[in-house]
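My structure is below; once you've seen it, I'll send some questions.
Missing here is one protein chain; the remaining ones are kept as they sit in the complex.
Moving on to chain A:
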């Protein structure tokens, strides 16, 4: 399972966010370029329709593939009270013909997108990953070189951390605590509950850009 929150930021403030993240994480960013294919089971296959994501990491000279299944979110009064979504998530690296395998099994391409941006991976009470990326759509099938932004001028920020049924409350606390540091630039919430851009973003970004992230916000 994983803990996840999302938010959006204007592209003009991404550089400031990067400076802030660099200061907070103490690690270098990694470039991100991932082709994400969402596949859906064909008619009559499985007791209910199922979805699986195939992620092709295009950052390496030899693309690497990952199969990702996102399951249901944790429910109940406890889950409602926390600001982080806790959901089932399983990943598996796979060889490059995995798309052919799933087509062979009867899965169909539902949609595809290209995420371009950067990511930070670091340990801060949990193994946290922050990705900042623009979401692009392909005008032609699999044409990642001709992808265009879905929301020009806006980028998606996602904070995730792996968790287990035993430790998820500590991971939720670690993610929530980390998100507070980003609050002047963006607000992070459960996926699907968009809170838009924050009004303090421009001022916070200006402050970060002027002192290179040396000042605590």
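Basically, contacts are C-beta pairs under 8 Å (C-beta built on N, C-alpha and C of every residue); 3 or more make two chains touch, one makes a residue touch a chain; residues count from 1.
Here is the rule we go by: contacts and distances are computed from a predicted model.
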**OP:** Report the protein name recorded by UniProt for the chain absent from the figure; options are "LSM complex subunit LSM3", "mannose-1-phosphate guanylyltransferase", "Mediator of RNA polymerase II transcription subunit 20" or "GTP-binding protein".
**Re:** "Mediator of RNA polymerase II transcription subunit 20"
**OP:** For the chain that's not shown, point to the residue among A:31, A:93 or A:142 touching it.
**Re:** A:93
Subject >> Option touching the unshown chain, where A:43, A:76, A:153 or A:199 are the choices >> reply: A:43
Original post:
Since one chain has been left out of the picture, which residues of chain A touch it in the full complex?
Top reply: 41-48, 50, 52, 67, 69, 71, 88, 90-95, 97-98, 100-101, 104-107
